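The complex is shown incomplete by one protein chain, all other protein chains being positioned as in the whole.
For clarity, chains are labelled A and B in written order, and residue numbers in each chain start from 1.
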Amino acid sequence: MHKAHEIIFAGFGGQGVLSMGQIIAYAAMIEDKEVSWMPSYGPEMRGGTANCTVIVSDSKISSPIISTFDSAIVLNQPSLDKFEKAVKPGGLLLFEESAIINLPTRSDIEILSIPANEEALKLNMKRVANMILVGAFLEKRPIVKIENILNALKKVLPERHHHLIPVNKDALAKGKELVNEEIKL
Amino acid sequence: MDQTLELIREARLMKGNEALAEAAIRAGVQAYFGYPITPQSEILEYLSREMPKRGGIVLQAESELAAINMIYGASGAGARVMTSSSSPGISLMQEGLSYIASAQLPCLVVNVNRGGPGLGTIQPSQGDYFQATKGGGHGDYHLIVLAPASVQEMADFVFDAITLAEKYRNPALILADGALGQMMEKVELPEEGSLEYPEKSWATVGKPKERERNIITSLFIQPEKMEKINLELQEKYRRLKEEVRYELVSTDDAEILMVAYGLSARICQKTIDLAREKGIKLGLLRPITLYPFPEEAVASFASKVDFYLVVEMNAGQMIEDVKLSVNGSRPVFHYGRMGGMISSPEEVLSKVEEILETQSVSNTSTGR
Partner (left out) sequence: MQINDSIEGLELVYQRPATLTDTPFHYCPGCGHGVAHKLLMEVVEEMGIQENTIGVAPVGCSVFAYHYMNIDMQEAAHGRASAVATGIKRVLPDKFVFSYQGDGDLAAIGTAETIHTVNRGENILIVFINNGIYGMTGGQMAPTTLIGQITSTSPYGRDEKLIGYPLKITDMIAILPGAFYVTRQSVNTAGNVRKLKKAFQKSFEFQKLNKGTCFIEVVSNCPSGWGMTPVEANKWMEENMFPYYPLGDLKVPRTEKEKGSNNA
């Protein structure tokens, strides 16, 4: 049986939801894995809910359209309400702490709350909240190496934005740290 | 992160629409005429950015109607040309496509199918199968229709479609859907300049003294002449059957054959995995050319499988071609979602199980 990891990233448009999926897809491509990235698209993307499905696999991907996920990374309440039930038993649900009022209730999946927005503000870079979540996710499910996320960023960011790579690196590390703190608690 | 999005694309983890657009440049498309419409505007955007840098012509027309007629003019003038649109825009192009087919001009048309009818939805659909494969406009004609099922094929089929269009002097259509256009996958792009330009002695490029004038027309007012042209076209469509292409997945021991193209075929591949875990022997025939339709290949399974299941993102269109191919020798069922909804692999499996149940009930009741 081939090994594949199926993830949904969901939140509001503008939260970097699509980028999170893309950067993981790109890192997986660097590692010579098969990938697919399928976005929701349409006028609702600006400010409305947005999501993308990413599949990372060791072998050819059959359907890019899937209805259950190994992991869900959720950045707003409507997405939590929608996708909590779509996580496979034993799967991972990771959400941004400040965005969620009604907490998830399932007991057959692993649930992690990450204060990504708060920590991003501490890093003086609100927009890296999504990278904190990526760092946290990869700590729990190391489907690609952190160094390849950085390699992907190096490749995809234009030279003039390379100064942003260190803060992204810090964000990824912070995500990892938060997961480990969480576990200690 | 906007820049990130931008550059990931260049790194060849590409959206289907952009892979197709880049492939068009590499396939030597000399002119593109189009009009924005979701979910394929990335094609026009990508080409607007890249074509001028690489010596090509790109023009945003005032309508799809104008765009397809610019295609007529430019193809008639001998250029390798392309347009793209999505369902409502493709409907507007039908007039021009009928003329282009009659005047026997090669061109590439891309339909990134969205849900309809009417203005419909911008979500993916396969509701344009009839329009694509049966002609679409007035008169007896066909387009050559290729249906990609991956981002890689979105790129590769540009080369195949242009090759066929020029070989047969016939418009070729790539029928994709919104999801294939928007999704990203790894893609290896075909090499630039690998497609040669054929001699087009019929093109209107200006009449040298020593040759008769070239005329590009679809008007043959004498019925005798018009019938002759029709017979020529029909002969061409018969020859086209040599170009039939399809893919078989897990069919060696299949007891049930699914027939699906494009994104639906990808979904069915997952259904096969799910079904085989339960011991249901599912197989898939994926037509790659929708016109010409792989009728012989579809028919060849009639003696091997219990029934056919056609899976489409429409109310049942390709099923008619499957039924004609099978010609009543086996039951043919359909499963489809419409209006931009996409079937999940699990839904398709449920349909298979439901059919199996009713089949076994009817078998019992007839005493088998």
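By our rule, a residue touches a chain if its C-beta (ideal position, glycine included) is under 8 Å from a C-beta of that chain, and two chains touch if they have at least 3 such contacts.
In this text the structure is predicted, and so the values were computed from the model without any measurement.
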item	value
Among the chains presented, those that the missing one touches	B
Touch criterion as defined above, residue of B:G55, B:G193 or B:G206 at the omitted chain	B:G206
Absent-chain contact - pick from B:G16, B:P39, B:G78 or B:G336	B:G78
Residue of B:Q30, B:N230 or B:S250 in touch with the missing chain, whole complex considered	B:Q30
Given B:L59, B:V244 or B:I355, the one touching the chain that is not displayed	B:L59
Hidden partner interface residues of chain B, rising order	30-31, 33, 57, 59, 61-63, 65-67, 69-79, 81, 95-96, 99, 103, 204-209, 213-219
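Convention: only the chains that are shown with their structure count from here on.
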item	value
Whole-Å gap separating chain A and chain B, where each centre is the average of the chain's CA atoms	34
In the complex, chain B residues that touch chain A	1, 3-5, 7-8, 11, 13, 38-39, 122-123, 178-179, 182-186, 263, 266-273, 342-346
Sites on chain A touched by chain B in the complex	16, 18-19, 22-23, 25-26, 29, 34-39, 41-43, 61-67, 127, 130, 152-153, 155-158, 161
